[in-house]
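Shown next, in structure tokens, is the structure this report addresses.
All protein chains of the complex are present and in place, except for one that has been dropped.
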Amino acid sequence: MKNVILEARKIKKSFDQDQVLNLDIVKVYEAAFNFLLGPNGSGKTTLLNILSMVDTDYQGEVFYRGQLMGKQEGEILEFRRRFSVIWQNPYLFKGTVKANIGLPLKFRKSSPDIIEEKVKKMADKLDISHLLAKRSGELSGGERQKVSIARALITEPEVLFIDEPNTSLDYESSRYFNGLFSELVADGVTVLLITHDLYQIQNLADYITVLNDGKVVNQGTSEQVDF
Amino acid sequence: MKNVILEARKIKKSFDQDQVLNLDIVKVYEAAFNFLLGPNGSGKTTLLNILSMVDTDYQGEVFYRGQLMGKQEGEILEFRRRFSVIWQNPYLFKGTVKANIGLPLKFRKSSPDIIEEKVKKMADKLDISHLLAKRSGELSGGERQKVSIARALITEPEVLFIDEPNTSLDYESSRYFNGLFSELVADGVTVLLITHDLYQIQNLADYITVLNDGKVVNQGTSEQVDF
Amino acid sequence: MEYIISGLQSALMLIINLDPEVTKVVTTSLKLSLTSTLLAALFGTPLGILFSKIDFKGKFVFNTVLNTLLSLPTVVLGLFVYSIISRRGLLGEWGLLFTMKGIIIGQVLLILPIVMALVRNAIHDIDEKMYKTAISMGATGTQQFRLLLSEARYGIIGALITGFGRVIGEVGISMMLGGNIKGYTRTITTAIAMETNKGRFSFGLALGIILLFIAFLINFIIYFYQIGESR
Amino acid sequence: MEYIISGLQSALMLIINLDPEVTKVVTTSLKLSLTSTLLAALFGTPLGILFSKIDFKGKFVFNTVLNTLLSLPTVVLGLFVYSIISRRGLLGEWGLLFTMKGIIIGQVLLILPIVMALVRNAIHDIDEKMYKTAISMGATGTQQFRLLLSEARYGIIGALITGFGRVIGEVGISMMLGGNIKGYTRTITTAIAMETNKGRFSFGLALGIILLFIAFLINFIIYFYQIGESR
Partner (left out) sequence: SAANAQERLILATTTSTENSGLLDVLLPPFEETFGVRVDVVSVGTGKAISIAENGDADVILVHARAAEDAFVEAGYGVNRRDVMYNDFIILGPASDPAGIKGMTDAGKALHKIAESKSPFVSRGDDSGTNKKELSIWASVGIEPSGRWYIETGQGMGASLNVANEKQAYILADRGTYLAYSGDIDLGIVVEGDPELFNPYGIIPVNPAVHNHVNYQMAMALVGYITSQQGQKIISEYTAYGKVLFHPSAIKPEDLK
């Protein structure tokens, strides 16, 4: 059994009057492929926002390596910087693809030379070098997705949150990224993945949490869980 | 062999200097499941824009039932109204889900009563009645997709263009919509579908066009084409 | 400081007593600024949308000219229109000078660039996908236009509020083209300028407070009906 | 009509001859309006962003008040500030009346609401996802702020251009707080008002044309560096 890197306890989250999350315990294991499953609207993205510390407006507690996480901007910035998120329908900033991919490094005050170099390397690796000079509004659906993946990986995150990555990706790319994410896990990165893709679930999952209507309905290793 | 309902000849399309489409002939068959395949950035969405007469800024000719389509707004409105498009990353208008689904009918000057009734029926059918009062910004990824499908189907289109519909849909919904689209084809609706989903291709396709780098690399019935 | 306090007091008195002269300038100001804003909206909104959508050579220069017109001082615009509608001007025969119509002409010209520029900015940020979606839904040109208005509502109403604020608070054009004629073309602002000139500062401030009060009511109504409901 | 033609002619002559008096009022106007716009941008942009993001009770009223302040006539604001910086006012000892500083105070107060309101409108239309994305990328508060500025660039620069246009073209505040003192606080607009008063209409128009010419140059530079490169 692997170590627990993130643990959420008694999480409640409401929009206006509607309660969309009401969880007892959710665990994310270190250096493993953690899957978050459930039907549309069951609260997966909402939970991802909370675990990745992007949303701090919730009731309950989140622990990182056993330490209670605060909800103030200042306290959690350094933890957040160990994480990356690949979003469902990624938002790209105005400007070039190159600027978009380099931005997280700029936030971390890397030097322009290093940024330039890392962006080049990452683009080569993901086969999107031909897109670097394009503006973000000029990309196809799959190209957007690839750029957003490059942007998330460039900081070499400790934990990677992924919300339906295969959306819009062609067959080749899909396979490539499945392989890439597995490699990352093998290298010690923790991945939390939301997906509806049976292939991914059957072949990649180490641990699975299934949500329904804001509640955990099943949880365990991929052998234990009947999804 | 079915009738050809849409035919594109010698289509060329460029953004700035880049030519992204350069096609000889593309045919869409009536009352059939037409698939448009190809890797990311190969020009699928660009071609869909042209065939659905949303984009009129191209070189070449598009024929609808043998008749050359104009490129002026006025000439093509009535044809456009026989079509519907389900977009990759749908855009929802500000306001409620209900208003969004009813909008195409409003454009066609249906009475408020009829709109109300049809929207209700469609929402029931697609199991999204609980979302009708929500504002478009408050939906989950899959919910957005379902709303956009409802909005496209409400006009009972003659031709339905679909750009990666299963994006963000859960397994159940995915299966449901595959079934629904098949029924529509059986009822005489022409469907043009863009997808990367092997399951859909293997089980649903009647005719397949494969694009690569803006060119048709393969075309024919699903038996003929090696994708 | 004492001006401010005694200004507040006399503003209150004027409102309570419904002073007939004040009532008259208030209604004149309201008629003028609402009419001017309405006309500017009618022309400026479609023009602003048009120029944000169509591409043409020299658009860069056109945009700069539009931005420049935001600097046009009311006195200069007043002078300009004056020289056209005065007895010696091109349209002298129409007798527009020192009438409400004369003021409206000037005010519409004043805020047309503002409305156009701000509408242009609001439209600029609308997602390209919005157009594709509307077109694919079979919207006619007019329907696309209405949809665009509704999607950019916040920015467009903002443009109109800015334009309205500009005309109800401007004095140069009303003075120059209206003549501040008592009981006829005297507006709140020209009355304020006059009282200030007389050295009656607290009365000037009192009228200013009344003007702000009215502007507040109008903004309240607009905001309540248009913005309050969105989002 | 003849005013306009002879106005154009004398504008040309004044520019060609680099008339020293005209040069002086032009530099005064420029110094004032650039300083005021800069200060208003410095305070107004963050405030506008703040008020568009945070939610508090009475935000509705606050927004309406902000919109109302767009109607504030320059004379009234001038009077208001006058009553504070006059010798008898609270800050009388500072001797700010009839100085450049006095004018700047008034002008900043004039456009602060405009900048805030237009920035608020621009920010309002930014996609909610932009914030989430920036946060998830580990941006600090300042970095989020900068990113927001860049994403809403078009609208924010539009706000500043509108503010700049308002101050360089306004006359009431410069007149009231500056006193139109020759060689010192006389600006292009107060000079125009004075010339118009004297009946020297075409000279007034000439100065107006020079003002527009300068505003054009400034807008051209801004547009060229900031907007031209975007998209």
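A, B, C and D label the chains in the order they appear, each numbered from 1.
FYI, contacts are C-beta pairs under 8 Å (C-beta built on N, C-alpha and C of every residue); 3 or more make two chains touch, one makes a residue touch a chain.
All values reported here derive from a predicted model rather than from experimental measurement.
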item	value
Which residue of C:L97, C:L110, C:I135 or C:I188 touches the chain not shown here	C:L97
Contact residue for the chain not shown (choose from C:T45, C:N63 or C:S86)	C:S86
Interface with the unshown chain - residue positions in chain D	86-88, 92, 97-98, 179-184, 194, 196-201
Chain C residues that touch the omitted chain in the full complex	86-87, 97-98, 175-176, 179-183, 186, 190-191, 194, 196-201
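Just so it is clear, only the chains that are shown with their structure count from here on.
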item	value
Chains in simultaneous contact with chain A and chain D	none
Most widely separated chain from chain A, with each centre as the mean of CA atoms	C
Distance from the mean Cα position of chain D to that of chain C, given in whole angstrom	17
Separation of chain A from chain B, taking each centre as the mean of its C-alpha atoms, in whole Å	30
Averaged-CA centre spacing for the pair chain C and chain B, given as whole angstrom	45
Set of chain C residues in contact with two or more other chains	none
Shared interface positions of chain A, touching two or more other chains	89, 137
Topology of the chain contact graph, where touching chains are joined (line, ring, star, complete, other)	ring
Contact pairs between chains, per stated definition	A-B, A-D, B-C, C-D
In the complex, chain B residues that touch chain A	15, 38-41, 44-45, 88-89, 138-143, 146, 163-164, 167-174, 196, 198
Chain C-touching residues of chain B, taken from the complex the two chains share	49, 52, 54-55, 73, 77, 80-81, 83-85, 87, 89-91, 93-95, 103-104, 107-108, 135, 137, 151, 155, 161
Residues of chain C touching chain B in the complex	127, 129-130, 132-133, 135-141, 143, 147, 150-151, 153, 230-231
